[in-house]
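One protein chain is absent from this view; the other protein chains keep their places.
Residue numbering begins at 1 within each chain, and the chains themselves are lettered A and B in the order written.
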Amino acid sequence: MTTRTTVVASEGAPDPMATTAPVLEVEHLRVVFRQGEKTTYAVNDVSLSVPLGRTLAVIGESGSGKSVMSRALMGLLPTTATITGSVRLLGQEILGLPENDLRQRRGKDMAMIFQDPTRSLNPTMKIGTQIAENIRIHEKDVSRKEAIARAVELLRVVRVPAPDRRVEEYPHQLSGGMRQRVMIAIALACQPKLLIADEATTALDVTTQAQVMDLLLDLQQQFGMSMILISHDMGIAATYADDVAVMYAGDVVERAPVTELFGHVRMPYTRMLLDAVPRLDRPAHALIPVTAARPPDLSKAATSCRFAARCPRVQDDCLQTHPPLEEHEDKHAWACFHPIPLERTSA
Amino acid sequence: MTAVPELVLAPTATRRPSAFGTWLRLNRDLWIPGVLLALVILACFLGPLVLHVTDPLAQDLESVNLPLFSPSYPLGTDDLGRDTLSRLLYGGRTSIEIALAANVLGLFFGGVIGIISGYRGGLTDTLIARGIDVLVAFPSLVLLLVVASYLGPSELNVILAIGFFSIPAYARLARAATMRLRGLTYVTAAQLGGQKDTVVMTRHIFPNVLPQLLTYSILHIGIVIVIEASLSFLGVGVPPPTPSWGTMISNGQLYLTTNPLLLLVPSAALVITVLLFNTVGDAVRERWAKS
Partner (left out) sequence: MTDTADPILEVKNLVQQFHVSGGTVHAVSDISFDIRSHETLGLVGESGSGKSTLARAVLQAPSPKSGEVWFRGHDMTKQSKKELFETRRHIQTVFQDPFSSLDPKWTVRAIVREPLDAYGVGTRRQRAEKVDAILDMVGLDPTSFGNRKPPQLSGGQCQRVAIARALALEPSLLIFDEVVSALDVLTQAHILNLLEKLREELQISSLFVAHDLALVKQVSDRVAVMYLGRLCEIGPAQSVLARPRHHYTAALVEAIPLPDPKNRDERRGNVVAGEVPSPLAPPSGCPFRTRCPAAQALCAAEMPPLTSMGPDHFVACHFPVAENALPASVVTAAAA
């Protein structure tokens, strides 16, 4: 496999204090959809950074904006979306890049795997040909034969048994877990620096999910990648991520390293989400502490805390001002005026 | 970190149009042909009452084969001195009536047969599906000719004949839709809930298959109008002197060299109407497929 020199561009934001520049830096990212009369504020002022070799989990329910955000990073949103802010990949601004340049960066510097591998694979094409084609898109001087040989090697890397036989098979001959491995192989073809996994294991069985997540973590070490895990599952974040960002209604509402976050939850929404996850250690027939409320109205820009309506700790100021995400403690940021006090948060 | 200037990718809308304005802009492909089609239909059914045209059967032997824009005959007259405009409007009425009636027949019987076939499955389905295949395999125009000439030319017989041959298309559509619905859990839930099969078919399956059948019927009307014209052209359709576009075309081709208007006017009406039905049908089908 070819090695590429890491480009840490200087035109972005040279920070003399930083030892390693983050692979991805997102600042004030906003995504607004306008379609006819309907306006949807899908992502509001999200700032994140993913250091080299680390894994960030972005956790949220459907409608939290986590998938819209990941698609914005990849430049995969439709034209009805207005995207503002800054997204720097390896120090270089990629928001607003022409589609052609972006296509080059996609796959080469960053890649994405999705929930449904069947939709991303061509059912009439052999597995090997599909992987080889992806290699040849980015490396034009590779011969077809060479690309197939690399495809076999990649399948071996993603632990597909009997890879030299598998390259001759079609997607429908593979199980869901194997298909997702093929998608990972395609994503890895050009050794990206950043891999975004959008609910990549949600459709898989729990044992297969554990296998695939295990594989992703090994590959991350092997290739020195950074990863973003987009998921609805708190368990995925706790088990596989280094840093966690919790999203609610388009805002990042809490962000911290994994042990800090799960050890000292401060934002009431995170607490509620964590309590709602089915657990082995809860007695049978126990009730789950959740409050009912309508889902937040995303058609208006936030003027108050979006979680206020279902928050057990709500006070007057929550209804008047939108709490910003601020780093209140070392590396632990939350967007809440009345966070859960420390002594009560131990899980 | 240095601040990065905000980057706007897509221009934001400067002026917000009203909701109705937006609807009109987004649905041009539906409402433009729709309005035109409504005008054609209105003209055929109300035109004769409003425009004071002469009786389509009245012969004025002193003014035969008049050209366009003649006084009191805007579209001229035919070989017997009958008002072409009047015959065109009344003929359109006949053609559209036949098309609608034949469609209703085909939709109803085809729908019922298709739903039963798709819902029951097994032997019933096999028999019905093969029966439909046999019907489709026949050259239908030839068969229509046989049936129509056996029944004798009359408007009702044309409706029955075309209606009968519309059944397979609707039955296939209804069968496929039913088989898809049968796999949905609400049908299973109704069955497990003790609901009778007839009730499941009429109240759960039929209302959900109907939109698809109706959408198809708009496209099918265009086809039926052409078939009706073909039958009348071949002399087994609507018997003269009742006007229909088919009989007008059939009559007009006799005078192709002397008075081509008699052929061109009803043909143009036929083409435009069928085109409008097809455009509207396509627009509706596209929306249905999206939802």
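As a convention for this text, contacts are C-beta pairs under 8 Å (C-beta built on N, C-alpha and C of every residue); 3 or more make two chains touch, one makes a residue touch a chain.
Predicted, not measured: the structure shown is a model, and the values here were computed from it.
For the chain that is not shown, the touched chains among those present are A, B, taking the whole complex.
Which of A:97, A:149 or A:217 touches the hidden chain is settled by the complete complex: it is A:217.
Of the candidate positions B:26, B:42, B:127 or B:189, contact with the unshown chain belongs to B:189. Which of A:125, A:276 or A:342 touches the hidden chain is settled by the complete complex: it is A:276. Contact between chain B and the unshown chain involves residues 184-186, 188-196, 199, 204, 207-208. Counting the whole complex, the residues of chain A in touch with the unshown chain are 61-62, 175-178, 205-211, 213-214, 217, 232-240, 258-259, 262, 272-288, 290, 292, 295, 347.
Keep this in mind: only the chains that are shown with their structure count from here on.
Chain centres here are Cα means. That of chain A falls 51 Å from that of chain B. The part of chain A that touches chain B in the complex is made up of residues 13, 15, 25, 27-28, 34, 36-37, 79-86, 88, 93, 95-96.
Taken in their complex, chain B has these residues touching chain A: 1-2, 4, 6-10, 12-13, 16, 19, 22, 26.
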